[in-house]
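Of the protein chains in this complex, all but one are displayed in their positions.
Labels for the chains are A and B, by order of writing; each one numbers its residues from 1.
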Amino acid sequence: MGSLLQVKSVKRSFGNLHALDGVTLNVEPKTVSILIGPNGSGKTTLINVITGFQKPDEGRIYYGSTEITGWSPQQVYGAGIARTFQIPSMFGKLTVLENLLVAEKNHPGESFAKSLVKRLWAKHEADAVEKASKILELLGLSEHLNTPASLLSGGQMKLVEIGRALMSDANLYLLDEPVSGVNPTLAHEIFARIIRLREQYGITFFIVEHRLDIALKYVDYVNAMASGRLLAAGPPEQVINDPKVIEAYLGA
Amino acid sequence: MEFLPTIVGWLTYSALLSLMALGVTLLYRTTKVANFAHASFVTVAAYVTYTSTVILSRNPYLGVPIAFILVGLLGLLLFYAVLEPMRRRNSSTVMLMIATLAFDIIMLGVTNIHADYLNTVYKVPSRNVLLSGLDFKFMGEPGILFVALGTLALCSAAMYLLLNFTTLGIALRASMENPSLSEAIGINVSMMLAVSWFIAGGLAGVAGALIPLWTEINPGIGTLLLASIFCASIVGGLEQIYGAVLGGLLLGLVDVVGTSLLASVVGPWISFYEPIVPLVVLSVTMIVAPRGLAGLRFRRDK
Partner (left out) sequence: MSGLDQLILFTTDLLALFAVYLIINIGLNLQQGITGIPNFGILFAVAGGAYFTGGLSTRFALSLLGIQTDLSPILNNVSVLALINPILKSQPLIAIGLLILFLAIGGVAGAAMGLISSAPAVRLREDYLAITLLAFGEILNVIGIGYKPLIGGPPGVSVPDVLGWAGQYRFYAGTLVLLLVAIAVFAYAGYLIKTPLGRTLRAIRDNELVARSLGKDITRYRTVSILIGSTLCGFAGSLWVMYSGAVTPTYARFDWTFLPWLMILLGGMGSNRGALVGTFVFVALDKLILYYKYAFVGILPFDVVWLNYLLLGLITILILIYRPEGIVRTWQKEPSPVQPTK
């Protein structure tokens, strides 16, 4: 099959609200695709279900050849899928640098026993710090390394979200509105860097996004959702001109 | 094991416990805080009865209406002087809890001072005192049984009527369900909270006022009962206010009847460990039926 992520007929309801009403979509490796749809179409719920924050009522999810339906967020993260949140969620009292460092996987210094002997974790820490510093430089946040995250602007917090995801060395990134609240110039830069990351490292991005004016020129595929179902999927021009999509998304 | 006294003991205890737990559940629903000061609400009420009976030579049951007003006002005081200013500053739940704990400590000091005062100035005993001897008897059983049950029934009915048939009650319920929406449609949520504190204080006052007729009191009586009160409240489930009644009944059953049964099997020494009962019940509830008897999510995962 070859798809990196497969979502098959996933359903999820909250009482009488059918947030996901049988969603089936695929994400191909090394692609940059976006998920669009009006408010309430179930986009964030889909991300939540894929990443384990909510369990699907029906349906299955596959990551490569492994089924990950119903996995916990910790397990999903461990498998190589990283996500960001729509509302930027910081570790408020930690510095920007620390926010990124927390994302580091399998850090020996996190175990109680090993934490007692500095020598056992100092190298890993130094490496992590270097990686984090580079990511922050990429995102233009170098001068805020030691700023407590709660003091950042909304746009800056968005960037830290992305940076934190990048620390995970994941294969698949699920970004939930990564550039909302970010000024257009910076938004373009971010998307340009996403493309570069894809070129350089073969990372796959699946992005929930409203800002079609910015995102459209960077993406390979567009998936359009409405009322908990997938309306259309394919290259941008095809989906944008699909009458069903126009009616649901752009129509009144 | 004597059957009837145990049943009497159970029902009396449960009735009083339910009254106290009703207030705790109400406060939790409105102000979202576990009120540690409920302990002192109860203690103050107990001493109102004791003082009016011993010093002013009144019928012990007169303490009930007096305590209702007094402790209701005490609840208002705690709300307006402490919790409301903190709420306006967006204090966290933990901070609010500490505040109620601090208020409880202050009142503990006050009741102890009062008890000492009775001792030194009025020369009457004020610790480990019991008024059950002044109780009337009805059908061979202590009057407190009937008064406690009757009061519970009366208060529950009154609450029901208030919440469902009065404008105030409906506004109160709205504030509990959706404070921001209530605010938007013109309900003074702050005042609704104040009302709930008065009512909760009143309920605790009524229950506390009856306690000296049932068991020995001293300034620590409220603290002793607090775990049981919270337990009854939680076991009953915090979604429905009336769950507190169920919780009180259940806990009373396990506590009084259960301990009695156990004692007849293993020996009277087991009664020393009776204070652990509410905790065991609480733990079991958390594991087996986390939603309580009436159902509410209070685990960390949703």
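Please note the rule applied: a contact is a pair of C-beta atoms (placed from the backbone, for glycine too) under 8 Å apart; a residue touches a chain by one contact, two chains touch by 3 or more.
None of the values given here were measured: they were computed from a predicted structure.
Interface note: of B:F41, B:F79, B:F103 or B:F198, the residue touching the hidden chain in the full complex is B:F103. Touching the chain that is not shown, out of A:E125, A:E189 or A:D220: A:E125 (per the contact rule at the top). Only one of B:V94, B:M139 or B:V265 touches the chain withheld from this view, namely B:V94. Summarising the interface, chain B meets the missing chain with residues 28, 32-34, 36, 82, 85-86, 89, 91, 93-95, 97-99, 101-110, 112-113, 116-117, 120-121, 223, 226-227, 230-231, 234, 269, 272-273, 275-276, 278-279, 282-283, 286, 298-300. Mapped onto chain A, the footprint of the missing chain covers residues 51, 53, 72-74, 77-78, 83, 85, 89-95, 97-99, 101-105, 107-112, 115, 118, 121, 125-126, 129-130, 132-133, 142, 145-146, 148, 164, 168.
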